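First, the structure itself, so that you have it in front of you.
Just one protein chain is left out here, and the rest sit where they should.
Residue numbering begins at 1 within each chain, and the chains themselves are lettered A and B in the order written.
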Amino acid sequence: MSNADFATAGRARWWGILAAACIIAVLPLIFRDSYWRTNLIVCALNVMLAIGLDFVVGYAGQLNLGQSAFYGIGAYVSTLLIMRLGPPFWPAFACGVAASAVSGMALSLFAVRLRGHYLAIASLGFAVITYQVLLNWISLTQGPLGIYGIAPPPPLALPGLPAIDFTDLANLFYLVAGFALLAYMLLDQLVRSPVGETLTAIREDEVSAASLGMNCRAWKVFAFAVGSAVAGGAGCFYAGFVGTLVPDAFFITESFTILAMVIVGGMGTLSGPVFGAILLTVLPEFLRGIGDLRLIVYGLALTLVVLFMPGGIAQALRVARSRLAGSSPRQTAGAEP
Amino acid sequence: MLTVALQQGINGLVLGSLYVLVALGLTLIYGVLVQINFAHADIVTLGAFSSYFFTHALGGGYLPSIAVALLVGAALGFLINAAVFAPLRERGNELLPLIATIGVSVMMENVMLAWFGPIPYAFDSPYSDQVIRFGGIFFTAQSVLIIVVSTAAIGLLYAFMKFTFLGKALRAVAQDRETAGLMGINPNRLIMLTFVIASALAGMGGAMLGPVLVLTPFAGASVIVKAFAIVIIGGFGNVEGTIIAGLIVGLIESYTTQLLGPGLIDIVVFALLLLMLAVRPTGLIAERREENV
Partner (left out) sequence: MSVTPAIFRASGLSKNFGGVRAVKDVSLAVAPATVFAIIGPNGAGKSTLLNLISGVHAPDAGTMAFDDLDVTDLSPHARVRHGLARTFQKIRLFKQLSVLDNVLAGFHARHRIPAWQYVWHGAAFRADRARCRAEAAELLTFVGLAGRAQALAGALSYGEQRMLEIARALATAPRLLLIDEPAAGLNAAEVEALLERIRVLRERGMTVIIVEHNMDLVMNVADRVLVMDYGELLFEGTPAEVQVHPRVIAAYLGAEP
């Protein structure tokens, strides 16, 4: 790709981000009832969780089944800090994010020699242990009874503007979606830099990557740190959004749900999981039926996508686009038959 | 004091032998296919439910219901291999099958939830109430049944793997699928056989676990987590290791329940698993193999 092509692709991406920002700005104006605004916020949270996971699973190639744990750690650490020690929201937020990042790094360091399946199980084990700790350490977390009355982020006073009150769901949506967009941009920039090349190389073949000077261990830990930091951030917002914190919200099923969003959207594309998260959050709303039909749909979607279109929505769009353009979906330059 | 310790030891062995049944299925599949069937847990659950409905709804005997659960397990193993693992074999991505079976597992659990409801079923086997006394130790007939059936199943499997042609063929496929194929063994059929045996064991384990555990659609899930730990501690693909590890985990659980309470058992077992992964990922008994690149 020539440098001119890069400039064009770069500009197209900025237009995409601008479009996303506009859509975010407009959505609460379209959906004025609190039910749908709540759903929008859940969408934004799931988008954060999904892109964080995609960074680890899709780019670094590490099957991380522990995302629910990092989500929960962010939520509980920030909430408990505020309630016990009383710092303002944003420093507590930073601590929650840091706690999740450190946990992610610890898990990765621990599992660093492990191949695919072992890592998956180790991360699952971590998620189970975290859940059991949240459930059983009653003096700290109040266990299954939960923590109630968690306040949303305090009003934000920007100079020259009236204070933004986050008890208003529209404002809370702007905050969470804004962070999701920022997280996306951060990850996108990383992925489009040599960092992304490094992670991709490690994903494809670690021995090869090491022979090119890549410290696979350090990079895997980095990927985990970033992916879990994003999840922790989502957790901090979750606490203030729902107002109640129970361990069941961070059961291992949540890990599978987020994984489903990544796979259905298309792992390793970053934009795919955004659509996967939105689709899997919104779709069950149109299938209002028996209680846990939602999870059956997730399980079915995950299985079918892996079997028939492992690249997810992103792959489907690529195929559709090239069919429309009239050429074959394969690479065109000098490919051997 | 000693009798209490012995009693818990017996309980631990009972529990352990059930865990071994479940874990053996996982280790067999991994040994021959280098894959994990995440839905293995749900086969255990469905085995338990099959046994329950056979006895409570159809009025069948408990012992025959174990056979029913075995058949149900076998059928599920057949289906999952045919629908998920066989088609994905060509792709070469080693993690896609695991992800697909996560989807299958989530589906199965929630279909069961929709169908059976979340309220636990009271699964009483006719043997749960009969108590046998040996010295100062009490066995329920159910415990004896479990130990007898499990030992028989495990023993048969072990003999099968070591002494029969099919068993050796299975081990050949586990070691080197291509060469085994060249020797005239059909790897795909053997893989299917492995799945069927592994899932049959799971179903059978479910039938016997039913009266012991809380029977809900998530019953298997509570066991699978320990089964994973057992397989890792014993070494993926290592039958002897899995047996020993399973009994150890059962004993640990039995002794820690008295000391720590049920909630912390998962933490202890998982901490042990993570410790194992850090120190010796290949398991207690397996040798470390370095590969030439």
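As a convention for this text, a residue touches a chain if its C-beta (ideal position, glycine included) is under 8 Å from a C-beta of that chain, and two chains touch if they have at least 3 such contacts.
Worth saying up front: this structure is predicted, and the values here are computed from it rather than measured.
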Contact with the hidden chain, among A:D205, A:D248 or A:E285, goes to A:D205
Decide which residue listed in A:I164, A:M214, A:V242 or A:V282 touches the omitted chain of the complex. A:M214
Missing-chain contacts on subunit A, rising order, are 1, 3, 6, 186, 189-190, 192-195, 197-198, 200-201, 204-205, 207-216, 331, 333-336
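Just so it is clear, only the chains that are shown with their structure count from here on.
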Approximate Å spacing (C-alpha centroids) for the pair subunit A, subunit B: 33
Which residues of subunit A touch subunit B once you look at their complex with the stated criterion? 63, 110-111, 113-114, 116-118, 120-122, 124-126, 128-129, 132-133, 135-136, 207, 253, 256, 259-260, 263, 290-293, 295-296, 298-304, 306-307, 310
Could you list, by residue number, the parts of subunit B that touch subunit A in their complex? 30, 34-36, 83-84, 87-88, 91, 93-96, 98-100, 102-111, 113-114, 225, 228-229, 232, 236, 263-264, 266-267, 270-271, 273-274, 277-278, 281, 293
